[in-house]
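Every protein chain but one is kept in place in this view of the complex.
Now for subunit A:
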Amino acid sequence: MTDRKDQLDYLKVRAAMGRMSRREFFGRTAALGLTAGMANMLLADAVQAAGPQNGGTIKVGVNGSGSADSLDPALSANQGQTLVTRMWGEPLLELAVGNTIEPVLAESYSSSPDAKVWTFKIRSGVTFSNGKTMTADDVLATMERHSGDETKSGALGIMRGIASMKVEGDSFIIELEQPNADLPYLMTDYHLLIQPNGGNDDPTAAVGTGPYVLKSAEPGVRFVFEKNESYWRDGGNAGTIELIVINDDTARVAALQSGQVDIINRVPPRTASLVDRAPNITVHKASGPGHYVFIAHRDTDPFSDNDVMLALKWGMNRQEMVDKILFGYGSVGNDTPINASYPLFTEMPQREYDPEKAAHHWKKSGRTDPVLLRTSDNSFPSAPDAAALFQQSLAQAGIPLEVKREPNDGYWSEVWNKQPFCTSYWSGRPVQDQMYSTAYLSTADWNDTRFKNEKFDQLLIAARAELDEAKRKQMYADMGMILHNEGGLICPMFNDFLDASTDRVAGWGESAGFGLMNYYAPIKMWVAA
C-alpha cells in the first residue's frame, strides 16, 4: 500500500514539474488502479502544491471588450478595459480575501478620529515602467485628474466628497467634506490607478507600476503584455500574457475547449455545468455583489402605494429565478442590494414567495389595472424570461402584469432611470455606504427607485462618521430593513461570477471583488505544464 502511495507521489511531482505529459500521467496512474477522474484531481492537487512556475504564455479569452475601448483607466467601463489596466497599473489599496484591505502603492494609511482626514503613506522605491520613480506628487496628480468638473472619469462619484488633497513629504492627504469611514475601500476603485504625473501627459500611455508592460494593443482584438522585469514586488508568473477578445459566448467556450485560450470569463450559466464536465476544464464560481433587479419608482402611481410594492414583492418567486434564470449559479435576494459579500452584512428574515400575502396586499390597494413592466435583453441576461416568470407567479396571486419588451439600443438612456418600472442590473459596490449613496440616498443621481426616506438618509450619513464597527453594523441592518419593507427595489437574485480555466494553467484561488479573481487571475495564475 505504501508502495503505491510512493509511486503516486513520484508521478504527481513529475507531472506537476512538467516532466511527464498529462496522457502519460493518466496512463501510469490507471496502471495503479485509479480512474481518470481521480487522477485528474490528483494532478490538480499536485500542480497547485508545486507552487507558481515562472515563464510561459497565458492566453485569456475575454468577453466585454470592444474596438471602441480606450486605454485611459479613467474611462474603464467594461471587463476588458479593467483587465487591461490591471496588468500595467496599480491602485493605492486593493481588496483582499475576507473584505479586508491590502496596501499596494500606499504602504499604510490612517485617519483622524472623525474619519474626515485620511493620510496615505506612499511606498518608496517603486518605479514606473518608463523608469521614473513614483512619488506622492504622481498620486496627487492622478487623483486630481479623476476629480474636478472637467473630468470624464468613472470615479468622479467617489471623488466628489473630497474637500481638498495635498502632499506632505511622502504622504498623500485627503480631507473630506463629510466623514467617511469607508474611504480606504473607495481607493480600491479600478479607475484610480496611479500614473506618472497623473496621466496628464498621455492618459492612454499605459505606463504604470504594475507587474506587466503593454507590448501591443489592438482594442477589441488582442492585447499582449510582457513581464515587467523591474516590478517592485513578487507577482506575475507568466512571461507573456495575451488577452484575446472573444465576445461571442459560444466562440469563447469553444476556444477554451480547443485549447486556444487557457482562461475565459463569463461562462454562460446555461451551459456552465456542461462545460465543467469536460475533463481538462474547471468552471470557477465566485459569489459577488452583482444583482438583477426589478425597480419601481416610489414617487409614481401605482408604485407610490406601498401595498402595491408589497404585493409585487411577495409575488416574486426568488428561488425559481435563481434556478431558471441563473441555472443555480447565484443566490436569492431579499429586496435590498446587499448580500454576504459586503463587509458589514447582517442576515435578515428571508422574504419567500407567498401568493396569499401578495393577493392580500393587492386587494388592499384596491387596484385592478395591470402593472406595466419594461424589459430588454441587455438589462440583464434573460431578463425577458425573468419578466415572464414574474408575470406567472403574480398571476397565481391574481395580480395582472403586462410586460413590454424594449429595444437593447438606448435602454440605459431611455428606459432605465426614466420609466417607472423596469428590469435592470447593478454590479454592486465594495461597501454598503457606496451602494446606498449611489442609488438609495434621496439625492443620489441614480436613485433609480426614487426612494426618498428621511430616516434612511439620516442613518446613512451618521454611519459614515461612525468608527465603532458594531454600531455601524446595526445602522446598516436598520437601513436594510427600511429598504426591504418600503423600498422600490425588488431584488430576486444575486448572480455568481462564472469563469473557467483549463488545466494547462494553475493557481486559481479565492478573491474579493469582481470575477476572474478580481481581474487578477492572469497575473496570479501560472502555466502548469
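Assume a contact is a pair of C-beta atoms (placed from the backbone, for glycine too) under 8 Å apart; a residue touches a chain by one contact, two chains touch by 3 or more; residues count from 1.
Simple rule for what comes next: contacts and distances are computed from a predicted model.
Among the names given as "Fe-S-cluster-containing dehydrogenase component", "ABC transporter permease", "Co-chaperone protein HscB homolog" or "Tryptophan synthase beta chain", UniProt records the absent chain under the name "ABC transporter permease".
When the whole complex is considered, the residue among A:119, A:247, A:271 or A:365 that touches the unshown chain is A:247.
Set against the missing chain, the residues A:69, A:262 or A:466 yield one that touches it, A:69.
Across the entire complex, the residue among A:102, A:175, A:347 or A:445 in touch with the chain not shown is A:445.
Contact with the chain not shown here comes from a single listed residue; of A:56, A:154, A:315 or A:430, that residue is A:154. In the full complex, subunit A contacts the hidden chain through residues 61, 66-71, 75, 77-78, 149-154, 156-157, 204, 216, 218-222, 244-248, 250-251, 254-255, 257-258, 260-261, 407, 409-410, 412-414, 416, 425, 445.
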